[in-house]
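Below is one structure, written out as structure tokens, with a few remarks after it.
Here the complex is missing one protein chain, while the rest keep their positions.
This part shows chain A:
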Amino acid sequence: MILKINNLVKRYKDVLAVDNASISIAEGEIYGLLGPNGAGKTTLISTILGLTKYDEGSIEIFGKDLKKNEYEIKKEIGIVPQDLAIYLDLTAYENVEYFGRLYGLRGNLLKERIEEALNFTGLWDRRKDVPKKFSGGMKRRLNIACAVMHHPKLIIMDEPTVGIDPQSRNLILDSVVKLNKMGSTIIYTSHYMEEVEAICSNITIIDHGRVIAKGTKEELKSMISFEERLAIDISSVNFNLVDGLKKVIGVKECSLNGNKLLIISEKNANNLSRIIDVILKMDVEIKGLNIEKPTLEGVFLTLTGRSLRD
């Protein structure tokens, strides 16, 4: 295990930011930490690096205790903080150079790694510009470049894609996968379930500081696949429709939102033709039909009754 967190508790005065969390991360993974804003993701990450003191529990990185081996451990970690941690008045090159030096890189190796990191994040052509002139996405990419130039064993990324254009987002997601292929283990924090779903192998979902679910993507989704969700666009609304559908065998829930019907059925109820029958009999036309596969969003919704992004 590259990281082992046992029964971690962190309180801020009256807020329980991390509530008895246990997480184990194996080498070579892209590990997703998914949770809404305020779930405690950033706090958890800060405790890992010793930036925030914790109240109870233990943390082991690379099989060692952080406090006793601070220097060696920190050398092998790269961090991409949630808020931009770059100097807006140093050029992109100087930013990477500065942090590269702090991580002990010197001479030719330093130069190679700066070039590599800037190429990797698509900023080499802009290396002589100060980030003041950069777009939000470019700043985010530089934020990443500053964290990976020393080829760390473990890279911790705290919401690296918040508030950027789709193009930069894709570039970042691709680079995360590449970094992982190059040998780094990655902890990827996000409140976007699509991202976590796209790149992470193992996932922990946290909410209000508590781990509410963990496992592989498939394991998590199977937690909610005891039901099927059906979304139907209809031409007109008939007041008896919802009541009629609720009587169909296997239907657990039926709701109407504008011209969209949402039906939740028990798994394997085989009631699709019955449902369509009921609708057509009421002289309502079906304009579209979508059988929804379980998603992490659905997992979160089922576990907490809330959506990830309220």
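Some observations on this one:
As a convention for this text, contacts are C-beta pairs under 8 Å (C-beta built on N, C-alpha and C of every residue); 3 or more make two chains touch, one makes a residue touch a chain; residues count from 1.
Rule of thumb we're sticking to: contacts and distances are computed from a predicted model.
In the listed set "ABC transporter permease", "Nitrite reductase [NAD(P)H]", "ABC 3 transport family protein" or "Putative DNA metabolism protein", the entry agreeing with the UniProt name of the missing subunit chain is "ABC transporter permease".
Of the listed residues A:K53, A:K68 or A:K128, the one in contact with the hidden chain in the full complex is A:K53. Considering the whole complex, the residue from A:N6, A:S22 or A:Q82 that touches the absent chain is A:Q82.
Within the set A:V15, A:L102, A:V177 or A:L280, the residue that contacts the chain not displayed is A:L102.
Mapped onto chain A, the interface with the missing chain covers residues 46, 49-51, 53, 70-72, 74-75, 77, 79, 81-87, 89-90, 94, 98-99, 101-104, 146-147.
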